[in-house]
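The complex appears here without one of its protein chains, the remainder shown in place.
This part shows subunit A:
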């Protein structure tokens, strides 16, 4: 059974929320933190609802609405999201009030909006969607778990169209905490220098990307989601190479058929060795595109990678800002996305043009 990507939507540090083609220009950034370029949310969300929504909820709802618009679907059969951090800002507000007010006189809004499934719930409320609604919170596998769930439900024939995606926000507080874990670069980097920096650390990012997946080809459908798999703490780079070969074989795809590799390089010297090994061995000679110079690193960044892959197939071109190695193939049929989060959570996603 084919699973089609009927629509996509993305809110990211780039101007992706305008819909349509991949943005021509990269929004400049400097330092170790990329903030989402947020659209005017009033085009999708009633002002009475916006006032209670934190950034991650607004980003998620906007990405969902964009993907539904592109798919030409008003209401999916199910909504499945992935998020590692959940509604971090509201969680911070609620917990701060608990401490500052000695657990007395706590207001309901921040508490209601602080749960991890708030985004999926809010989308369902806005759409009046009473179908299956689930949120996966599995750190670097949150997005992939949502995708796998959607794939399985569609293949079981229980739904015809599913809205799925992932979203994570970065707050001042979480950025400071994550910085103390020594995750980010100390030196100044830019979009052009990040992937060639060869030093420790990366840049923090955030965003939301949603997809309408369905069993039927829609009017705007350009790509199929052929497969997705996750690999937790592989023993070494050789194991990943074997897993890539097995994954491609399981989906009747030879290495020669892969037109483009999208890799999750993020400029961290140690983490990028995994991608380097893949680019030099399992998929040697393939053109490579990257995306974390555009969206930053976060646990569900693979969703931006998949959004980029779907755009590449739809437009049959790789934006200059994304192309890392090689030249754009004349015809882009199959795109393999390889990403890992902190070298422990590895995932593979295969997209096919249709």
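Keep this in mind: a residue touches a chain if its C-beta (ideal position, glycine included) is under 8 Å from a C-beta of that chain, and two chains touch if they have at least 3 such contacts; residues count from 1.
To be clear about the criterion, contacts and distances are computed from a predicted model.
Enquirer: Suppose you had to identify the omitted chain by its UniProt name; would it be "Lactate utilization protein", "sulfate adenylyltransferase", "3-hydroxyacyl-CoA dehydrogenase" or "Phosphopantetheine-binding"?
Expert: Options "Lactate utilization protein", "sulfate adenylyltransferase", "3-hydroxyacyl-CoA dehydrogenase" or "Phosphopantetheine-binding" narrow down to "Phosphopantetheine-binding" for the missing chain.
Enquirer: For the chain not shown, which residue from A:108, A:128, A:157 or A:236 touches it across the whole complex?
Expert: A:108
Enquirer: Of the listed residues A:52, A:139, A:251 or A:277, which contacts the missing chain in the full complex?
Expert: Counting the whole complex, the residue in contact with the absent chain is A:52.
Enquirer: For subunit A, which residues lie in contact with the unshown chain of the complex?
Expert: These residues touch the chain not displayed: 47-48, 50-52, 105-109, 112.
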